[in-house]
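Please see the structure below; I have some questions.
Note that one protein chain of the assembly has been removed; the remaining protein chains are unaltered in position.
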Amino acid sequence: MTVMSLTATLMAAKKAKGMSFADLEAAIGLDEVWVASLFYGQATASKEEAEKLAGLLSLDAETTAALQEYPTKGSLEPVIPTDPLIYRFYEIMQVYGMPLKDVIQEHFGDGIMSAIDFTIDVDKVEDPKGDRVKIVMCGKFLPYKKW
Amino acid sequence: MTVMSLTATLMAAKKAKGMSFADLEAAIGLDEVWVASLFYGQATASKEEAEKLAGLLSLDAETTAALQEYPTKGSLEPVIPTDPLIYRFYEIMQVYGMPLKDVIQEHFGDGIMSAIDFTIDVDKVEDPKGDRVKIVMCGKFLPYKKW
Amino acid sequence: MTVMSLTATLMAAKKAKGMSFADLEAAIGLDEVWVASLFYGQATASKEEAEKLAGLLSLDAETTAALQEYPTKGSLEPVIPTDPLIYRFYEIMQVYGMPLKDVIQEHFGDGIMSAIDFTIDVDKVEDPKGDRVKIVMCGKFLPYKKW
Amino acid sequence: MTVMSLTATLMAAKKAKGMSFADLEAAIGLDEVWVASLFYGQATASKEEAEKLAGLLSLDAETTAALQEYPTKGSLEPVIPTDPLIYRFYEIMQVYGMPLKDVIQEHFGDGIMSAIDFTIDVDKVEDPKGDRVKIVMCGKFLPYKKW
Amino acid sequence: MTVMSLTATLMAAKKAKGMSFADLEAAIGLDEVWVASLFYGQATASKEEAEKLAGLLSLDAETTAALQEYPTKGSLEPVIPTDPLIYRFYEIMQVYGMPLKDVIQEHFGDGIMSAIDFTIDVDKVEDPKGDRVKIVMCGKFLPYKKW
Amino acid sequence: MTVMSLTATLMAAKKAKGMSFADLEAAIGLDEVWVASLFYGQATASKEEAEKLAGLLSLDAETTAALQEYPTKGSLEPVIPTDPLIYRFYEIMQVYGMPLKDVIQEHFGDGIMSAIDFTIDVDKVEDPKGDRVKIVMCGKFLPYKKW
Amino acid sequence: MTVMSLTATLMAAKKAKGMSFADLEAAIGLDEVWVASLFYGQATASKEEAEKLAGLLSLDAETTAALQEYPTKGSLEPVIPTDPLIYRFYEIMQVYGMPLKDVIQEHFGDGIMSAIDFTIDVDKVEDPKGDRVKIVMCGKFLPYKKW
Amino acid sequence: MTVMSLTATLMAAKKAKGMSFADLEAAIGLDEVWVASLFYGQATASKEEAEKLAGLLSLDAETTAALQEYPTKGSLEPVIPTDPLIYRFYEIMQVYGMPLKDVIQEHFGDGIMSAIDFTIDVDKVEDPKGDRVKIVMCGKFLPYKKW
Amino acid sequence: MTVMSLTATLMAAKKAKGMSFADLEAAIGLDEVWVASLFYGQATASKEEAEKLAGLLSLDAETTAALQEYPTKGSLEPVIPTDPLIYRFYEIMQVYGMPLKDVIQEHFGDGIMSAIDFTIDVDKVEDPKGDRVKIVMCGKFLPYKKW
Partner (left out) sequence: MTVMSLTATLMAAKKAKGMSFADLEAAIGLDEVWVASLFYGQATASKEEAEKLAGLLSLDAETTAALQEYPTKGSLEPVIPTDPLIYRFYEIMQVYGMPLKDVIQEHFGDGIMSAIDFTIDVDKVEDPKGDRVKIVMCGKFLPYKKW
C-alpha cells in the first residue's frame, strides 16, 4: 500500500464519517496535526491507536496495518513547494532562518532544536482586523557533542 | 554596502559592545528575532530605530543609512540549507507541511498564513530532561479572493 | 480524483457544451480567469458555485464535490515552464522583477503585493498594428510587520 | 563596467539628488518602471536619453556610455527568487499560468503575449481596507506562424 | 488524449501509409518541419489542415480533433537534452549564443529574433567530403519597446 | 588572462577603433559570428589571424597570445539562459528539437549534425512588415558508426 | 513500444536462449558493447542485422521492427547516475576531463574526439593482484572549422 | 594557494619553458595525462617528483610544496560540463553507460572498474580519413564484498 | 520485475513469516544490513543464497531468479533524501566530510575508502541516558595509482 493510496483511503473514510481532524483529536487524544501527519504517512501509530482509528473510521485490516509501519518521510514535490500555504514556511526559513539560528544559539549555545523530539500545534487567534494563525513548535534542544 | 558587509559590521559592533540580541530587544523595544533579521538584511528600520541602534552600537553614518533601505530578502545558500539548525525547519516543512495545510484549512478555509503580517518568537522552556526550544509563529490568515 | 483528471473532465464537459470561459463568466458572474483557475485545480468553489457549474456543464456528483475541495496549488512542470506563453511571465519577472520591487517600494514602503487577496484580468486591446493582450493584476499591499 | 556597479552608481546618484523613479519619469517622460529597468541594466537608453539622465543625476562619461549599451538581460539569483515581493510573481505564474494560457488562447488563438513589444505599469489603488497594488501589463499578441 | 499518445498515433499512421514528412509536405503544402512539430504536439492545425491530414493518414475523429487544440509546448526531458542530435543545438547556444547576440544587435539594435513569427527549414547540402545539414531559421526582429 | 577579461579587453579595443564585427569580417576575411566567438573565448586564432587582429585593434602581446590558446568553451550562466535573445534559441530547441531530429533522420539516417565542422551566419531580410533575422547553420552530417 | 519495454523484451529473450553479449558478438559479427547499446535503445540495426538477431533470439515482428528505428538516445536517471559502476565514468570525467582536454589539444589542436564516429571496447586484463577492466575508446578527431 | 592559481602558475611555467606535457612525460617518466592531472590539482606528487618538476620548470618553493598536498578533486563547472570536448565524455556515459555496465558484469560479475587504481592514456591513431583519438582506461575490477 | 516490486514482494514474504532481518542473518549467515540491501535491489545473491532465502520465505521462481541479477544501484529520491533518518547521513557528510578526508589522508595518504570492498554493521549500545546507534563502516583503502 503506497503512502499516496493510504492517504486517499484515510481521507475518504474521514470524509464519509464527516469528521474533522479536530474531531479525531477529541476522540483519540492525540493532536490534530499529529493525526494529519499520520494520514500523510509521516508518523506511525501503535497497535492500540491504529485500532481505535480503525473503529472510528471503519478501516479495513490492510489500512489498519499500514498505519503501524515506519514510513519513509518527507515527500513534498517539487523540492521547493509551490503550494502558497506551504511555500510560506520555506519563505520564513529563507528570511528568518539565520536570525533564528543566532537567537537560539545566544540562549542555548551550539546545537539545534530537534525535529524528532518535537511537537507542533495550530491555534486560531481571533482578531477584529482578521483572524490570525498561531503555530507553536516545541523541540528539545540538542547541544553538539564533543569527543 | 552589501548585505554581507552590513551583517559583518553590525555583528562586530554588537560584539564590541558585549550585547546580546536580547539586550538589544530590551534597549529598543523590538523583538530579538526581528532585530536579528535586521542585522541579516531581512528587515528595514525606521529613521528613529536606526538612530537608536546607531547610538547603542556606535555605528557610522553609512551603516545607519543602510539599515533604512528596503532589502532584497532571503538569501540562504544553498537553496536547501545545510546548516543543521536551519535544515530542521526545512525538514519540518517536508514532514509536517501537508498536515499543517489540512489542519489550517479545516479551521480557516482556503487561504494562507501570511509571512508578511507575521511575528516569530523564540523561548526557552526549561525541562529536567533537557531544555526545549519553543518557537511561536503568528501570521494573519489571508483567505483567497474570488473575482 | 486527481487534479489532472478533474481538469480533463471539466474541459471535456465545457467542450461538449460548446462554452468558452467567457460564457461561463457571463453565466456564473465570476471572472473567466478565476473560472479557468478553478478548472486547473487552483481555486475552490462554494457549494452554490459548484452546483451552478454542475448544472451548466452536466457534471456528476464526484466532480461537483471535487470543485469544493481545497487544492494543493501550483504545479507547472518543469519548474521553469517551457511553454512559450507561460515562459514569458517568467521572463517578465527576470527582466522587470527588481525594477518592480523598487517602484512598488518607493510608493508603498517595505512589503509585498498579495498574491492571495488578489485578482487578475485579461483584456483584448484592438490595435491596427496587431491586437494587444492586456493583463491587470491587483493585489492588496501588505506592509512588513515589526514586533 | 559590470551591471552591478552600474546599478550601484546610478542608485547612489539618484539618492544623492533625492529623486524617486517617479521624479525621473516626470523629468524625462519615460515610465518609472522602464527607468528602473534601465538602472538594473535591463534596457538601453538612446544617446539623448542617456545625456538627459546624465544631466539630471550628474553622471560621468563612462556611466553615460554604459547606459547606451545592449545589456545581457535577466539575472535574478537564485533561479527561483527568494525575495518575497518578487517571488509572488513566480507564484502567480505557478497558480494562474495555465488559466491565463487558456483564456488568452480562447480570445486570440495559438500564440503568445510578447514580452518585448510590451509595457508594464504600476499604480496605487487607494482602499480603506488597505491600499492595493495595480500592475498593468500590455504586450502585442504574436500568433504562431505556419510555413 | 495526451501529447504522447497523439504522437504515437500519428507516427504509427504515417508509418502504416509509408509516408515521410517530406511526402506530407508535398501533399498538404506545409513544411515538413512544421508538420513534424504538429505531430509532436507543438503546433495547431486549422480544421481544413486537420481534415486533409485525417484523409491522408486515415485518422479517427478524436485524433483529428486533437490536432486542432492549442498545445502546451516544449517538453524535452531532461531539461538539458541528452539525445546527441538535439544536444548539439544546446551546445551551439552555449558556444555561439553571446556572439550571435552581439552580431544581431549590431545589425538590428536592442531586441530579439521572434521564435513565434518564425520559420525553420532543413536542407541537405551534398558534399564529396560528407553531406552537410543546413538549417535555416528566419524570425521577425522585435525591438524592445520603451514607454 | 581569464576569458572575461579577454572579452572585455577586446570589446574595449574594438569600441575605441569604432569598428563593428562586420568591419572586422571585411578586414580579416572571417565571418563576423566567428570573430565574435573569438572575442568571447569560444574559438582559437592562428598566429597570423591573431597578429592581423592585433594590428587592427592595437592589442598588446598578452592579448595577442591569449587569442591563440585553446579555450574552455560554453559558459552561459545560468544553465538555462535568461537573456531573452539567447533564451529564444533554447525555446526553439524545446519546441522544434524533436521535429528536427525526425526530419534530419528521414533525410540522412541515424546520426547528428556536427557542431564542430559547422558554420553559422546571420543575415538581415528586409521586410515591410518588419525586418527579419535569418540564421543559417550548416554542419557536416555524422552517421553513427557500428563496430 | 517504449525503450524500456524493448530492453526488457530483448533481455528476456537473450536470457531464455542462455546467450551472453559475447555470444551475440560471435554470432552477428558486431561488438558486444554495440549489441548491448542496441538492447538499450541507443543504436539502430539495419534490416539484415535486426532479422539475424530476430532469428537468434526468436523475436516477434514488432520487436524486430523496433530495432530498426532511430532512438532518442541517452536516458540515465538521475542526471548524475547513482549506480557505482556508471558513476565512476562521471568521476573520471570530473577528475581527468581537463587533463584529457589539454593533452588531446596538444597532440591534435583545437577540436574534439567524436562520440558518433566512435567505437568503444571492453577487455579483461588478467592480473595476479586482481583482474583489470580495460576500456578502449576510439573516435575521429574533429577540428573546429573556421568560416 | 588555490587550485586555480596553482594551475595558472604551472601552465605559465610550462609555457615559458616551451614544453608540452609529452615533453614532461619524457623528462620525468610519468604519463602526460597524469602530469596534466597534477597540473589541475587532481593528483599528488612525491617529494622527488615535485622537486624534479621544480627543476624542470623553475618553480618556487610554495608551488613545489603545493604539488605534494592531497587535493580536493573534481571541480568541473557547471555540473554537466559545457566544453564540447569534455561534454563528449558525459555523452558517452549517457549513451554507453548501461551497455558497458552489462558487458563488464557479464565478464566480471557484480562490481565496478576502480577509478582510483586506474590509468588513462591518450594516443593518436593516424588515419587517411582523419586521425583518430584513442583513449585507453584500465582499472582494477573490484567485486562487491558480502558480509 | 522492477526493483520496487521485488522489494515489495520480499517485504511482504518476510512479514508473512514474521521474521526480522536479524532472523534472516541468523538463518543464512550474512549480515542483516547486507540482507536488507539485497531486499532493496542493491546487492546480488548467489544461486545458493537465493535458494536458501526462497526456502525460508517461500519465494516463487521469478523472485528467486531476480535476487541473482546485477542491479542498477542507488535510487533514493529525491537526490538529497528527505527522510530524516537517511538525511542525517547526508548531514554527516556535509559536516564531517572534509574533516574525515583530512584525517584519513594523514593516516593513509592520497586515496579513498572503498565503498565496494566494504562492510557496514549496525549495533545497539545501551545507555541509561538513551540507547545509541552504532554504525561501523569498514572499507579497503585504495591509494591513487600513478602511471
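Each chain carries a letter (A, B, C, D, E, F, G, H and I) given by its place in the written order, and its residues are counted from 1.
One rule holds for everything that comes next: a contact is a pair of C-beta atoms (placed from the backbone, for glycine too) under 8 Å apart; a residue touches a chain by one contact, two chains touch by 3 or more.
Since this is a predicted model, take the numbers as computed values, not measurements.
Considering the entire complex, the omitted chain makes contact with A, B, G, H, I.
Touch with the chain omitted from the figure is made, among I:M1, I:A27 or I:I80, by I:I80.
One chain is missing from the display, and on subunit A it is touched by residues 30-31, 34, 43-44, 70, 72, 98, 101-102, 105, 109-112, 114, 116-119, 121, 142-147.
Where subunit H meets the chain that is not shown, the touching residues are 72-76, 79, 115-116. Residues of subunit G in touch with the missing chain: 80, 82, 84, 87, 91, 94-95.
Everything below uses one rule, namely that only the chains that are shown with their structure count from here on.
Touch-path distance (fewest steps) from subunit A to subunit D is 1. More contacting C-beta pairs link the chains of E-F than the other of the two pairs D-F and E-F. Chain pair A-D has a twin interface among A-C, D-F or B-I; that twin, with over half of the contact pairs alike by residue number, is B-I. Taking each chain's centre as the average of its CA atoms, subunit D and subunit E sit 32 Å apart.
With centres set at the average Cα position, the gap from subunit C to subunit E is 30 Å. Contacts with at least two other chains are made by residues 34, 72-76, 79-80, 82-84, 87, 91, 94-95, 98, 101, 105, 111-112, 114-116, 118, 142 of subunit F.
By the definition given earlier, chain contacts exist for A-B, A-C, A-D, A-I, B-C, B-D, B-I, C-D, C-E, C-F, D-E, D-F, E-F, E-G, E-H, F-G, F-H, G-H, G-I, H-I.
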